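Below: the structure, in C-alpha coordinates.
For this view, one protein chain was removed and the others were kept in their places.
Right after this comes chain A.
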Amino acid sequence: MSSTRKRMRALVALGAIGTTMTLVLAGCGARAGDDAAGAGSSAAASCVDTSGDTIKLGFLNSLTGGMAISEKTVSDVLHMAADEINADGGILDKKIEYVQEDGATDWPTFAEKTEKLLTQDCVAAIFGGWTSSSRKAVKPVVEKFNGLFFYPVQYEGLESSPNIYYTGATTNQQIIPAMDFLAAEGVKTLFLAGSDYVFPRTANAIIKLYAAKLGIKIVGEEYVPLDKDDWTSQVAKIAAAKPDFIFNTINGSSNVGFIKAYYDAGLTPAKTPIISVSIAEEEAPAMGHEVTGNYASWNYFQSLKTDTNPEFIKNWKAYPNSSGVTSDPMEAAYISLYLYKALVEAAGSFDVDAVNAAAKAKPITFDAPEGKVTLDGENHHISKPGHIGRINADNQFDIVWASDKFIEPDPYLEGYDWFPADIRKQLTDAAG
(Lines give C-alpha, C1' and ligand atoms only; values in the text may rest on other atoms or scores of the structure.)
Protein backbone atom coordinates (compact mmCIF):
# COMPACT_ATOMS: atom_id res chain seq x y z
CA MET A 1 0.00 0.00 0.00
CA SER A 2 1.69 3.14 -1.19
CA SER A 3 -0.94 5.26 0.52
CA THR A 4 0.25 3.90 3.85
CA ARG A 5 3.72 5.11 3.12
CA LYS A 6 2.37 8.49 2.12
CA ARG A 7 0.45 8.68 5.34
CA MET A 8 3.52 7.76 7.33
CA ARG A 9 5.41 10.51 5.57
CA ALA A 10 2.63 12.96 6.47
CA LEU A 11 2.82 11.85 10.09
CA VAL A 12 6.56 12.31 10.20
CA ALA A 13 6.21 15.76 8.63
CA LEU A 14 3.60 16.74 11.21
CA GLY A 15 5.83 15.51 14.01
CA ALA A 16 8.74 17.48 12.63
CA ILE A 17 6.66 20.65 12.42
CA GLY A 18 5.49 20.18 16.00
CA THR A 19 9.01 19.62 17.29
CA THR A 20 10.31 22.64 15.44
CA MET A 21 7.56 24.84 16.85
CA THR A 22 8.32 23.63 20.34
CA LEU A 23 12.01 24.25 19.92
CA VAL A 24 11.40 27.75 18.58
CA LEU A 25 9.25 28.51 21.59
CA ALA A 26 11.76 26.92 23.93
CA GLY A 27 14.28 29.38 22.56
CA CYS A 28 12.41 32.37 23.93
CA GLY A 29 11.42 30.89 27.30
CA ALA A 30 13.51 31.52 30.39
CA ARG A 31 15.71 28.71 31.64
CA ALA A 32 16.76 27.68 35.11
CA GLY A 33 19.50 29.99 36.28
CA ASP A 34 18.17 33.09 34.53
CA ASP A 35 17.78 35.15 37.66
CA ALA A 36 15.26 37.66 36.46
CA ALA A 37 12.76 35.06 35.39
CA GLY A 38 13.43 32.85 38.36
CA ALA A 39 12.39 35.64 40.71
CA GLY A 40 9.00 35.76 39.02
CA SER A 41 9.46 39.19 37.47
CA SER A 42 8.21 37.85 34.17
CA ALA A 43 4.79 37.16 35.69
CA ALA A 44 2.00 39.11 34.05
CA ALA A 45 1.46 42.64 35.36
CA SER A 46 -1.44 43.08 37.75
CA CYS A 47 -4.77 43.64 35.99
CA VAL A 48 -6.63 44.89 39.08
CA ASP A 49 -9.00 47.70 38.14
CA THR A 50 -9.04 50.47 40.77
CA SER A 51 -10.63 53.15 38.59
CA GLY A 52 -14.28 52.54 39.53
CA ASP A 53 -16.04 52.95 42.85
CA THR A 54 -15.83 49.23 43.64
CA ILE A 55 -12.91 46.90 44.30
CA LYS A 56 -13.03 43.20 43.41
CA LEU A 57 -12.02 40.64 46.02
CA GLY A 58 -12.03 36.86 45.67
CA PHE A 59 -13.53 34.46 48.23
CA LEU A 60 -12.33 30.88 47.83
CA ASN A 61 -13.65 28.04 49.99
CA SER A 62 -14.93 24.51 49.50
CA LEU A 63 -18.70 24.87 49.09
CA THR A 64 -18.99 21.24 47.98
CA GLY A 65 -17.21 18.05 49.03
CA GLY A 66 -16.06 16.83 52.41
CA MET A 67 -14.74 20.14 53.78
CA ALA A 68 -17.84 22.15 52.83
CA ILE A 69 -19.36 21.62 56.29
CA SER A 70 -16.48 23.55 57.89
CA GLU A 71 -15.61 25.98 55.13
CA LYS A 72 -19.16 27.20 54.53
CA THR A 73 -18.99 29.11 57.83
CA VAL A 74 -15.76 30.83 56.81
CA SER A 75 -17.34 31.75 53.50
CA ASP A 76 -20.49 33.11 55.22
CA VAL A 77 -18.59 35.21 57.73
CA LEU A 78 -16.50 36.72 54.92
CA HIS A 79 -19.74 37.79 53.27
CA MET A 80 -20.87 39.28 56.57
CA ALA A 81 -17.61 41.19 57.00
CA ALA A 82 -17.84 42.48 53.41
CA ASP A 83 -21.42 43.68 54.05
CA GLU A 84 -20.31 45.42 57.25
CA ILE A 85 -17.38 47.12 55.54
CA ASN A 86 -19.58 48.19 52.61
CA ALA A 87 -22.22 49.62 54.95
CA ASP A 88 -19.40 51.57 56.57
CA GLY A 89 -18.18 53.09 53.29
CA GLY A 90 -15.96 50.34 51.89
CA ILE A 91 -12.17 50.29 51.55
CA LEU A 92 -10.61 53.58 50.42
CA ASP A 93 -14.17 54.67 49.53
CA LYS A 94 -14.61 51.71 47.22
CA LYS A 95 -17.35 49.15 47.87
CA ILE A 96 -16.23 45.52 47.98
CA GLU A 97 -17.50 43.49 45.07
CA TYR A 98 -16.69 39.86 45.77
CA VAL A 99 -16.30 36.92 43.43
CA GLN A 100 -17.13 33.63 45.18
CA GLU A 101 -15.37 30.48 43.96
CA ASP A 102 -15.73 26.86 45.06
CA GLY A 103 -12.57 24.89 45.87
CA ALA A 104 -14.65 21.67 45.93
CA THR A 105 -12.39 20.02 48.56
CA ASP A 106 -9.97 19.33 45.72
CA TRP A 107 -6.51 20.88 45.94
CA PRO A 108 -5.84 21.27 42.18
CA THR A 109 -9.21 23.05 41.97
CA PHE A 110 -7.97 25.51 44.61
CA ALA A 111 -4.94 26.17 42.40
CA GLU A 112 -7.09 26.57 39.27
CA LYS A 113 -9.58 28.92 40.94
CA THR A 114 -6.79 31.02 42.43
CA GLU A 115 -5.37 31.49 38.97
CA LYS A 116 -8.82 32.35 37.64
CA LEU A 117 -9.47 34.90 40.38
CA LEU A 118 -6.10 36.57 39.84
CA THR A 119 -5.91 36.56 36.04
CA GLN A 120 -9.54 36.43 34.80
CA ASP A 121 -11.44 38.27 37.51
CA CYS A 122 -8.46 40.48 38.43
CA VAL A 123 -9.26 40.53 42.14
CA ALA A 124 -7.07 42.61 44.46
CA ALA A 125 -6.83 39.86 47.10
CA ILE A 126 -8.19 36.38 47.86
CA PHE A 127 -9.64 35.24 51.18
CA GLY A 128 -10.43 31.72 52.33
CA GLY A 129 -9.10 28.19 52.40
CA TRP A 130 -9.15 25.83 55.36
CA THR A 131 -6.90 22.78 55.08
CA SER A 132 -3.15 23.14 54.89
CA SER A 133 -3.33 21.18 51.66
CA SER A 134 -5.52 23.86 50.10
CA ARG A 135 -3.09 26.57 51.25
CA LYS A 136 -0.15 24.65 49.82
CA ALA A 137 -2.01 24.43 46.49
CA VAL A 138 -2.75 28.17 46.47
CA LYS A 139 0.74 29.28 47.56
CA PRO A 140 2.70 28.70 44.32
CA VAL A 141 -0.06 30.38 42.28
CA VAL A 142 -0.26 33.59 44.35
CA GLU A 143 3.52 33.72 44.35
CA LYS A 144 3.65 33.26 40.59
CA PHE A 145 1.19 36.09 39.88
CA ASN A 146 2.23 38.23 42.87
CA GLY A 147 -1.27 38.13 44.35
CA LEU A 148 -2.44 38.22 47.95
CA PHE A 149 -4.04 35.38 49.90
CA PHE A 150 -5.49 35.70 53.41
CA TYR A 151 -5.61 32.33 55.20
CA PRO A 152 -7.82 32.16 58.29
CA VAL A 153 -7.17 28.80 59.97
CA GLN A 154 -4.72 27.64 62.62
CA TYR A 155 -1.98 25.60 60.97
CA GLU A 156 1.37 23.86 61.44
CA GLY A 157 3.59 26.92 60.96
CA LEU A 158 7.06 26.58 59.41
CA GLU A 159 5.93 28.69 56.49
CA SER A 160 5.91 32.33 55.52
CA SER A 161 5.21 33.69 52.09
CA PRO A 162 5.34 37.32 50.97
CA ASN A 163 2.01 36.71 49.21
CA ILE A 164 0.12 35.14 52.13
CA TYR A 165 -1.23 36.68 55.35
CA TYR A 166 -1.98 34.17 58.11
CA THR A 167 -4.73 35.26 60.51
CA GLY A 168 -5.09 31.90 62.28
CA ALA A 169 -2.66 30.64 64.90
CA THR A 170 0.75 29.26 64.12
CA THR A 171 2.08 26.50 66.39
CA ASN A 172 3.50 28.75 69.10
CA GLN A 173 0.04 30.28 69.54
CA GLN A 174 -1.98 27.05 69.82
CA ILE A 175 0.07 23.85 70.11
CA ILE A 176 2.69 25.22 72.50
CA PRO A 177 0.09 26.86 74.80
CA ALA A 178 -1.75 23.53 74.88
CA MET A 179 1.47 21.78 75.93
CA ASP A 180 2.15 24.47 78.56
CA PHE A 181 -1.36 23.86 79.90
CA LEU A 182 -0.78 20.08 80.04
CA ALA A 183 2.53 20.60 81.86
CA ALA A 184 0.77 22.91 84.36
CA GLU A 185 -1.86 20.20 84.90
CA GLY A 186 0.90 17.77 85.83
CA VAL A 187 0.35 15.51 82.82
CA LYS A 188 3.05 12.82 82.58
CA THR A 189 1.92 10.67 79.64
CA LEU A 190 0.36 11.77 76.35
CA PHE A 191 -1.08 9.90 73.36
CA LEU A 192 -1.16 11.58 69.91
CA ALA A 193 -4.11 10.91 67.59
CA GLY A 194 -4.35 12.70 64.26
CA SER A 195 -5.57 12.66 60.69
CA ASP A 196 -2.98 11.52 58.19
CA TYR A 197 -1.97 14.72 56.46
CA VAL A 198 0.42 17.61 56.74
CA PHE A 199 -0.99 19.53 59.74
CA PRO A 200 -1.23 16.65 62.30
CA ARG A 201 2.07 15.11 61.18
CA THR A 202 3.96 18.38 61.56
CA ALA A 203 2.13 19.42 64.74
CA ASN A 204 2.97 16.07 66.32
CA ALA A 205 6.62 16.35 65.31
CA ILE A 206 6.72 19.66 67.20
CA ILE A 207 4.74 18.25 70.14
CA LYS A 208 7.24 15.40 70.51
CA LEU A 209 10.18 17.82 70.57
CA TYR A 210 8.54 20.06 73.18
CA ALA A 211 7.27 17.11 75.25
CA ALA A 212 10.84 15.87 75.63
CA LYS A 213 11.78 19.28 77.01
CA LEU A 214 8.76 19.35 79.38
CA GLY A 215 9.34 15.79 80.58
CA ILE A 216 6.03 14.51 79.18
CA LYS A 217 6.24 10.98 77.81
CA ILE A 218 4.59 10.25 74.44
CA VAL A 219 3.12 6.75 74.87
CA GLY A 220 1.74 6.34 71.36
CA GLU A 221 0.95 8.02 68.05
CA GLU A 222 -1.82 6.97 65.63
CA TYR A 223 -3.05 8.34 62.30
CA VAL A 224 -6.16 7.68 60.20
CA PRO A 225 -6.74 9.19 56.72
CA LEU A 226 -8.88 12.34 56.63
CA ASP A 227 -11.80 10.65 54.93
CA LYS A 228 -11.90 7.55 57.15
CA ASP A 229 -14.10 7.36 60.24
CA ASP A 230 -13.16 4.05 61.85
CA TRP A 231 -10.94 4.62 64.89
CA THR A 232 -11.76 1.39 66.76
CA SER A 233 -8.38 -0.32 66.62
CA GLN A 234 -6.43 2.88 67.24
CA VAL A 235 -8.57 3.77 70.26
CA ALA A 236 -8.01 0.25 71.61
CA LYS A 237 -4.30 1.05 71.62
CA ILE A 238 -5.01 4.27 73.51
CA ALA A 239 -7.09 2.39 76.08
CA ALA A 240 -4.23 -0.09 76.54
CA ALA A 241 -1.62 2.67 76.90
CA LYS A 242 -3.69 4.50 79.57
CA PRO A 243 -2.30 8.00 78.91
CA ASP A 244 -3.05 10.96 81.21
CA PHE A 245 -4.26 12.96 78.22
CA ILE A 246 -4.96 12.49 74.49
CA PHE A 247 -3.72 15.18 72.08
CA ASN A 248 -6.22 15.24 69.22
CA THR A 249 -5.17 16.71 65.86
CA ILE A 250 -7.95 14.96 63.92
CA ASN A 251 -9.74 17.19 61.41
CA GLY A 252 -13.25 17.15 59.98
CA SER A 253 -15.87 14.45 60.28
CA SER A 254 -13.30 11.79 61.20
CA ASN A 255 -13.63 13.25 64.73
CA VAL A 256 -17.13 11.78 64.98
CA GLY A 257 -15.77 8.27 64.52
CA PHE A 258 -12.96 8.97 66.97
CA ILE A 259 -15.31 10.25 69.69
CA LYS A 260 -17.61 7.27 69.19
CA ALA A 261 -14.73 4.81 69.50
CA TYR A 262 -13.45 6.73 72.56
CA TYR A 263 -16.69 6.33 74.51
CA ASP A 264 -17.27 2.79 73.20
CA ALA A 265 -13.86 1.81 74.60
CA GLY A 266 -14.96 3.02 78.03
CA LEU A 267 -12.69 6.07 78.05
CA THR A 268 -14.05 9.15 79.84
CA PRO A 269 -13.01 12.81 80.22
CA ALA A 270 -12.66 12.21 83.97
CA LYS A 271 -9.82 9.70 83.50
CA THR A 272 -8.46 10.18 79.98
CA PRO A 273 -9.47 13.65 78.76
CA ILE A 274 -8.92 14.81 75.19
CA ILE A 275 -7.37 18.14 74.24
CA SER A 276 -8.13 18.96 70.65
CA VAL A 277 -7.11 21.71 68.25
CA SER A 278 -9.95 21.33 65.77
CA ILE A 279 -13.13 20.86 67.82
CA ALA A 280 -14.76 24.26 68.36
CA GLU A 281 -18.26 25.56 69.12
CA GLU A 282 -19.45 24.44 65.66
CA GLU A 283 -18.14 20.92 65.91
CA ALA A 284 -18.87 20.07 69.58
CA PRO A 285 -22.63 19.55 69.11
CA ALA A 286 -22.03 17.57 65.90
CA MET A 287 -19.97 14.80 67.51
CA GLY A 288 -22.96 12.48 67.88
CA HIS A 289 -22.06 12.08 71.54
CA GLU A 290 -21.88 14.42 74.48
CA VAL A 291 -18.28 15.63 74.77
CA THR A 292 -18.63 17.63 78.00
CA GLY A 293 -15.44 17.74 80.05
CA ASN A 294 -13.00 17.52 77.14
CA TYR A 295 -10.69 20.38 76.24
CA ALA A 296 -9.72 22.46 73.24
CA SER A 297 -6.94 24.93 72.57
CA TRP A 298 -7.89 28.02 70.56
CA ASN A 299 -7.26 31.75 70.53
CA TYR A 300 -10.91 32.75 70.31
CA PHE A 301 -13.91 31.26 72.11
CA GLN A 302 -17.50 32.50 71.97
CA SER A 303 -17.33 32.72 75.76
CA LEU A 304 -14.45 35.23 75.69
CA LYS A 305 -15.15 38.48 77.53
CA THR A 306 -13.78 41.27 75.36
CA ASP A 307 -15.24 44.64 74.34
CA THR A 308 -15.84 43.64 70.75
CA ASN A 309 -17.02 40.05 71.16
CA PRO A 310 -20.67 40.68 72.17
CA GLU A 311 -21.38 42.71 69.06
CA PHE A 312 -19.64 40.16 66.82
CA ILE A 313 -21.80 37.38 68.29
CA LYS A 314 -24.96 39.49 67.97
CA ASN A 315 -24.25 40.37 64.33
CA TRP A 316 -23.44 36.79 63.43
CA LYS A 317 -26.60 35.44 65.06
CA ALA A 318 -28.64 37.97 63.10
CA TYR A 319 -26.92 37.13 59.82
CA PRO A 320 -28.96 35.04 57.34
CA ASN A 321 -27.86 31.33 57.18
CA SER A 322 -25.86 31.84 60.36
CA SER A 323 -25.07 28.73 62.36
CA GLY A 324 -25.81 30.68 65.54
CA VAL A 325 -22.45 30.07 67.22
CA THR A 326 -19.13 31.77 66.67
CA SER A 327 -15.81 29.92 66.55
CA ASP A 328 -12.09 30.49 66.14
CA PRO A 329 -11.64 29.87 62.37
CA MET A 330 -14.60 32.09 61.43
CA GLU A 331 -13.37 34.81 63.77
CA ALA A 332 -9.95 34.62 62.11
CA ALA A 333 -11.64 34.89 58.69
CA TYR A 334 -13.54 37.94 59.96
CA ILE A 335 -10.22 39.44 61.08
CA SER A 336 -8.64 38.76 57.69
CA LEU A 337 -10.95 41.08 55.73
CA TYR A 338 -10.65 43.89 58.29
CA LEU A 339 -6.88 43.43 58.41
CA TYR A 340 -6.78 43.80 54.64
CA LYS A 341 -8.86 46.98 54.90
CA ALA A 342 -6.43 48.36 57.50
CA LEU A 343 -3.43 47.41 55.33
CA VAL A 344 -4.84 49.01 52.18
CA GLU A 345 -5.78 52.18 54.04
CA ALA A 346 -2.29 52.37 55.57
CA ALA A 347 -0.79 51.87 52.10
CA GLY A 348 -3.27 54.18 50.39
CA SER A 349 -3.30 51.67 47.56
CA PHE A 350 -4.49 48.21 46.55
CA ASP A 351 -1.12 47.41 44.99
CA VAL A 352 0.39 44.22 46.45
CA ASP A 353 3.88 45.61 46.88
CA ALA A 354 2.50 48.79 48.47
CA VAL A 355 0.39 46.71 50.88
CA ASN A 356 3.39 44.57 51.84
CA ALA A 357 5.47 47.72 52.36
CA ALA A 358 2.74 49.21 54.58
CA ALA A 359 2.75 46.02 56.67
CA LYS A 360 6.44 46.52 57.34
CA ALA A 361 6.30 50.31 57.80
CA LYS A 362 4.31 50.44 61.04
CA PRO A 363 2.31 47.98 63.17
CA ILE A 364 -1.15 47.37 61.74
CA THR A 365 -3.72 46.56 64.44
CA PHE A 366 -7.36 45.54 64.57
CA ASP A 367 -9.78 45.40 67.50
CA ALA A 368 -10.79 41.79 66.92
CA PRO A 369 -13.36 39.82 68.92
CA GLU A 370 -10.40 37.98 70.50
CA GLY A 371 -8.79 41.31 71.49
CA LYS A 372 -6.52 43.83 69.81
CA VAL A 373 -4.33 41.89 67.37
CA THR A 374 -1.15 43.27 65.79
CA LEU A 375 0.27 42.23 62.45
CA ASP A 376 3.91 41.22 62.22
CA GLY A 377 4.96 42.84 58.93
CA GLU A 378 7.93 40.51 58.51
CA ASN A 379 6.31 37.08 58.83
CA HIS A 380 2.70 38.13 57.94
CA HIS A 381 1.17 36.47 61.02
CA ILE A 382 -0.73 38.24 63.85
CA SER A 383 -0.32 38.28 67.63
CA LYS A 384 -2.95 36.24 69.47
CA PRO A 385 -3.97 35.33 73.02
CA GLY A 386 -3.70 31.62 73.93
CA HIS A 387 -6.76 30.04 75.57
CA ILE A 388 -7.73 26.57 76.75
CA GLY A 389 -11.45 25.87 77.10
CA ARG A 390 -13.34 22.98 78.65
CA ILE A 391 -16.57 21.94 76.96
CA ASN A 392 -19.66 22.46 79.15
CA ALA A 393 -23.14 20.98 78.89
CA ASP A 394 -24.22 23.71 76.43
CA ASN A 395 -21.34 22.82 74.08
CA GLN A 396 -19.73 26.12 74.93
CA PHE A 397 -16.24 26.40 76.39
CA ASP A 398 -15.40 27.43 79.97
CA ILE A 399 -12.00 29.08 79.81
CA VAL A 400 -9.67 27.27 82.20
CA TRP A 401 -6.30 28.69 81.12
CA ALA A 402 -5.11 31.81 79.35
CA SER A 403 -1.67 33.00 78.30
CA ASP A 404 -0.52 35.94 80.42
CA LYS A 405 -0.20 38.17 77.33
CA PHE A 406 -0.73 38.15 73.58
CA ILE A 407 1.69 35.68 71.98
CA GLU A 408 3.82 37.07 69.17
CA PRO A 409 3.74 34.83 66.07
CA ASP A 410 6.88 32.75 65.57
CA PRO A 411 6.21 30.39 62.63
CA TYR A 412 9.75 28.99 62.52
CA LEU A 413 9.94 28.68 66.33
CA GLU A 414 13.08 30.78 66.41
CA GLY A 415 12.48 31.79 70.05
CA TYR A 416 12.39 28.16 71.22
CA ASP A 417 15.76 26.60 71.93
CA TRP A 418 14.39 23.02 71.93
CA PHE A 419 13.55 23.31 68.22
CA PRO A 420 16.66 22.03 66.42
CA ALA A 421 18.42 24.71 64.40
CA ASP A 422 19.42 22.28 61.64
CA ILE A 423 15.78 21.37 61.00
CA ARG A 424 14.83 25.05 60.87
CA LYS A 425 17.62 25.67 58.39
CA GLN A 426 16.58 22.74 56.20
CA LEU A 427 13.00 23.98 56.21
CA THR A 428 13.83 27.59 55.39
CA ASP A 429 16.23 26.41 52.68
CA ALA A 430 13.58 24.17 51.16
CA ALA A 431 11.02 26.99 51.30
CA GLY A 432 13.42 29.53 49.78
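What we mean here is this: a contact is a pair of C-beta atoms (placed from the backbone, for glycine too) under 8 Å apart; a residue touches a chain by one contact, two chains touch by 3 or more; residues count from 1.
The rule is short, and it goes like this: contacts and distances are computed from a predicted model.
Of the names listed as "Acyl carrier protein", "SRPBCC family protein", "Urea ABC transporter permease subunit UrtC" or "Hydrazine synthase subunit beta", the one that matches the UniProt record for the absent chain is "Urea ABC transporter permease subunit UrtC". Among A:E112, A:D229, A:D351 or A:E408, only A:E112 touches the chain that is left out of the view.
Per the touch definition above, the residue from A:G52, A:G89 or A:P225 contacting the chain not shown is A:P225.
In the complete complex, the residue from A:V141, A:L190, A:A346 or A:A359 that touches the missing chain is A:V141. With the whole complex as reference, residues 7, 11, 14-15, 18, 21-22, 25-26, 28-32, 34, 37-38, 40, 42-44, 63-64, 101-102, 104, 106-109, 111-113, 115-116, 119-120, 132-133, 136-137, 139-141, 144, 156, 158, 196-198, 201-202, 205, 225-226, 420, 422-423, 426-427, 429-431 of chain A touch the missing chain.
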